[in-house]
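Note that one protein chain is taken out, while the other chains of the complex remain in position.
Coming up: chain A.
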């Protein structure tokens, strides 16, 4: 009796399905699916890599640089514990925006935050304290090395700018000198980092990535991304009330955006 009850219903269903309504339903579904995919694709393209990261050691001047670029004014700063991000209008005539993200430079935080934001990075500004550089060269090189061998960074190859900050102080080293020293240091680091004992879970600390070309001395031109060196001063040579000296940086940002 059950089967008999179902039969006429099934017949009705079959008749319904054969009509042109089926085709329109199918087309509607496909349209929705395609729109959804396109939307996701566009979203992905748009939101990925709109960010410019400000990296560097503690006290390099990243937060002040961030404040100057966004508001033009001098602000007192303390050691950052979390990231700050804001939209930066690159120049008055163009309407392109980038998201400036200021990451903390403290040793216990910087790798964590780099992990979080590296996938979204379109460009990286590595801020270096030109005054303390001589003392800190090994730490600067180590952080730069960690950024450069990161697999996501190597894959996306965001443009890299090394901003030699604090040029308003007379003892500041020039960008040329900093570039040479960093190249030498990274050259040594390649060897020592890859020779370090392997990590606990088996993955090597330096990653299978080799920085630059084997056999030749390390040079920034060997990297897959464009690297530039620029001098700047977030504080400005006229003291706190004056303008900051950020021309090179702003020009580069305009280029990259």
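Couple of notes before you dig in:
By definition in this document, a residue touches a chain if its C-beta (ideal position, glycine included) is under 8 Å from a C-beta of that chain, and two chains touch if they have at least 3 such contacts; residues count from 1.
By definition in this document, contacts and distances are computed from a predicted model.
In the listed set "SRPRA protein", "Membrane magnesium transporter", "PIGT transamidase" or "S1 motif domain-containing protein", the entry agreeing with the UniProt name of the missing subunit chain is "SRPRA protein".
Summarising the interface, chain A meets the missing chain with residues 63, 67, 70-71, 73, 75-87, 102, 104, 106-109, 111-112, 138-139, 142, 188-189, 191-193, 195-201, 203, 205.
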